[in-house]
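Just one protein chain is left out here, and the rest sit where they should.
Labels run A and B following the written order; every chain starts at residue 1.
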Amino acid sequence: MNARDEVLGRIREAIGESEELPIERTYHKAGARQAEAADLLELLTARLIDYKATVLRCADSDQAIAAAVTGVLSAGSVTRLVVPVGLPEAWLAAEHRQPDDPPLTLGILDRAEGVLTGSAVAIAETGTIVLDASPSCGRRVITLVPDLHIVVVRAGDVVPTVPDGVARLDPSRPLTFISGPSATSDIELNRVEGVHGPRQLVVILAG
Amino acid sequence: MKVALFVTCLADVLYPRVAQSTVAVLERVGCTVTFPADQTCCGQMHTNTGYQRDAGALIRHHVEVFERALDGGADAIVAPSGSCVGSVRHQHAMVARNLGDEALAQRADLVAQRTFELSQLLVDELNLTDVGAYFPHRVTYHPTCHSLRLLRVGDAPYALLRAVAGIELVELPSADQCCGFGGTFSVKNADTSSAMLADKITAVSDTRAEVVTAGDASCLMHIGGGLSRIRAGARTLHLAQILASTRAHPTELIDEPERATR
Partner (left out) sequence: MSTFIGMPAARGTGDLQGDRPFPQAAHDALADQQLRRNLGYATATIRTKRAQVVAEVEDWEQLREAGRQIKAHVMARLPELLEQLEEQVTARGGTVHWARDSTEANRIVADLVKATGSDEVIKVKSMATQEIGLNEYLAAQGIAAFETDLAELIVQLGHDKPSHILVPAIHKNRTEIRDIFLAEMAGVRPDLTDEPAELAEAARMHLRAKFLTAKVAISGANFAIADTGTLGVVESEGNGRMCLTLPDTLITVMGIEKVLPTWRDLEVFLQLLPRSSTGERMNPYTSTWSGVTPGDGPSTFHLVLLDNGRTSALADEVGRAALHCIRCSACLNVCPVYERTGGHAYGSVYPGPIGAVLSPLLTGMTGGHDAPNDSLPYASSLCGACFDACPVKIDIPAMLVRLRTEHVDLAGPKTAEARSMKAMRWMMSSPRRFALAGRLSRLGRFAVRRGKPIVPLPPPLNGWTQSRDVPVPQGQTFRDWWLDNHGDAR
């Protein structure tokens, strides 16, 4: 008998007839928490800062986002940012762009000054930003190898809770949930920021 | 209220004063106490050590004895032990079912529903916190694991202690940590148990309390054995002994086991 059939056979022998046991979801489900938009953005900001992300607030317009990005560039003396193919034109001038088209090599990404992307969803309660490999988020590798990640979160994409966030996502896409910069708790169980992922996470919160 | 005393084998044989104090407190607050003399042991040690078949015989006996007490008019069964009540509430029916005896399991469930740990009976069932006790000493309380996590007695023992006249109640650091007793664990894993006990003894000593109290004679036997071995200043007294203490008949600060040997 092959391993597949044998393992499935052992399981069937162990549990007997399969049965559909109930799952009662009495926790706060998606949509259960309603919050004022302003409070939601406040909470998200506080959570992000708590996990050592830098947060810049601006109005929810392309011009305001562009101004915020320019501010980050000049503050960090950064001249060029890797951008995914679908990043809105208005967010960054062409001379500062290093488009991932054709796909950039690992060597180029490793030497890049930083990356600028959009995001799919942000979860206020946990300070989590989700990238979904859509045109404005890009391939997973571009937000991983560069040491600086600037991510734009639009107010309309901010949800209160984890169930709200999960409900909005498409699992058939590769997803990356990001909560602060790379960190570790492996030394004496204290959190230290900055290991393999981007060590700097700058969130431009538009709205 | 008519209360049947489930004395527990440990209090019966080793700590009779704990049981006498339990009777004194219950009678003082107006309960009529009976003692079903056929009782022996709830079987917890057998159950927890893996001897469920042997435990089964003891559980059957316990259920029969206290069923008769309930049939004879007792409103509740009370024991001065969170651990033994925990076994009655959470293990008796389970063991009976493991042994394939559903009828016994159901009878055990009925007995369990009417069985209470002393502080629970006083606070939750009788709505009492002040039982007229007087105990002018510095005291710290160790919430034993089974009272804390199996029975969820919660604040009841603290409420009773806070109402004792003259008492100076001090908080025990890392109070929720196990003292390391665990029945046969203390013998089978003596080294680990001793390490846990050492930390509990340090915590007790740090409070500079004269007395460490708890709702379980077994854990107190363990802690007291450790305190006695290092000749620490603190003594162990069961919660019932503090609650039994009055101005007219104060409980003395003497550990029972040591009296004969010193």
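Throughout what follows, contacts are C-beta pairs under 8 Å (C-beta built on N, C-alpha and C of every residue); 3 or more make two chains touch, one makes a residue touch a chain.
Computed from a predicted model, the values in this text were never measured in an experiment.
Checked against the full complex, the candidates B:Met1, B:Val29 or B:Leu99 give a single residue touching the omitted chain, namely B:Leu99. One of A:Asp60, A:Glu89 or A:Asp110 touches the chain omitted from the figure, and that residue is A:Asp110.
The chain not displayed touches chain B at residues 7, 9, 11-17, 19-20, 23, 34-41, 43, 45-55, 57-58, 61, 72, 91, 94, 98-100, 145-146, 148-150, 176-178, 180-198, 221-222, 224-226, 228-229, 256-262. Remark: the residues of chain A touching the chain excluded from display are 2-4, 6-8, 10-15, 18-30, 47, 51, 103, 106-107, 110, 123, 125-128, 133, 139-141, 144-145, 162-163, 165-167, 169, 171-198.
Keep in mind that, in the parts below, only the chains that are shown with their structure count from here on.
Averaged C-alpha coordinates put the centre of chain A at 53 Å from the centre of chain B.
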